[in-house]
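Just one protein chain is left out here, and the rest sit where they should.
Coming up: chain A.
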Amino acid sequence: MLRIVNKLRSGFAKMTVREAINSAMGQEIERDSNVFLIGEEVGQFQGAYKVSKGLYDRFGKSRIWDTPITEAGFTGLSVGAAMYGLKPIVEFMTFNFAMQAIDHVINSSAKLNYMSAGGLNTSIVFRGINGAAASVAAQHSQCFAAWYSQVPGLIVLSPYDCDDARGLLKAAVRNPNPVVFLENEIMYNESFEVPENVMDKDYLIPIGKAKVMREGKDVTIVTFSKMVKYSMLAAAELEREGISCEVINLRTLKPLDRNTIIQSLQKTHRVVTVEEGWGQCGIGAEICGIINETNAFFHLDAPVVRVTGADIPTPYAFNLEELSFPKTHNIVEAVKLVLK
């Protein structure tokens, strides 16, 4: 199964985030006969982004279902299968395409347990790439974190590294609620050293708990997914200038781990939020709201600084795209702003 994963030294393996998701899916499909993967090109094509590579050969067409290009149809079908008791993993080639199916994610799935007063539920995972990739232009680059995070009844997860990808995806599959799982195409290729326990078939990460990636005392940076990487790079750069940043990887967007954020800011007194999506009504806006409404507000020495994607449809030109989304230098600048 992990022939492409290199064992560097005893107790650790090196793998890409793609491989992490692949291995997690493989283990869950093996563990529970009611779990199946469904989506465009997940089977014989080995996955549009090769995330499901090898699964079709291993499990066959009864567990790995290639669909026609009909998001509304196959998403509704998967929700229906989940209503009956199966546990679908629905792959959207990108969450941009999921807009055609969003009625089923929200009206058919998220609200169902409530409308039925607990009579029907859907243990289903909707996963796929979210946010910007590279030069794929406006219709293929949107971040949907804010849209899904708003909906009661949904759980929304967004992994950063292999540890996140494995633990969160397994937790998602085993959760009785519908889960939106926002992956990142650029992160698929990133490699991480993974301790042996993370490869365990029952390795789970608690939903609703953020992870402190790096401890610090001057500023709290709250972020998720690919932006964790840039935040960590910014923190390293700032360290050289004598500024100590605490970086929080949210991991779960809904339910948001307000306690970890508040605990951190009680120590640092300054917060910077970083997200790739548009600023209006975004995750950073929600964090500002959360801090504002609780006693945490009084622990701030400065207003929260938000770093977000620019409020534009994504341009194609490489130089313009570079100006559209946060980079390390934007985060460095934001930290210095909040310290001013």
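We take it that a residue touches a chain if its C-beta (ideal position, glycine included) is under 8 Å from a C-beta of that chain, and two chains touch if they have at least 3 such contacts; residues count from 1.
Methods note: contacts and distances are computed from a predicted model.
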Undisplayed chain, where the name is taken from the UniProt record, one of "Ribosomal RNA-processing protein 43", "Pyruvate dehydrogenase E1 component subunit alpha", "Bardet-Biedl syndrome 10" or "Myotubularin phosphatase domain-containing protein": "Pyruvate dehydrogenase E1 component subunit alpha"
Option touching the unshown chain, where A:T70, A:S135 or A:N197 are the choices: A:T70
Among A:G11, A:G60 or A:P176, the residue in touch with the chain that has been omitted: A:P176
Hidden partner chain, touching residue among A:A48, A:I64 or A:V79: A:V79
Missing-chain contacts mapped onto chain A: 36, 62, 67-68, 70, 72-86, 103-104, 107-108, 113-121, 152-153, 155, 176-177, 208, 255, 258-259, 293-294
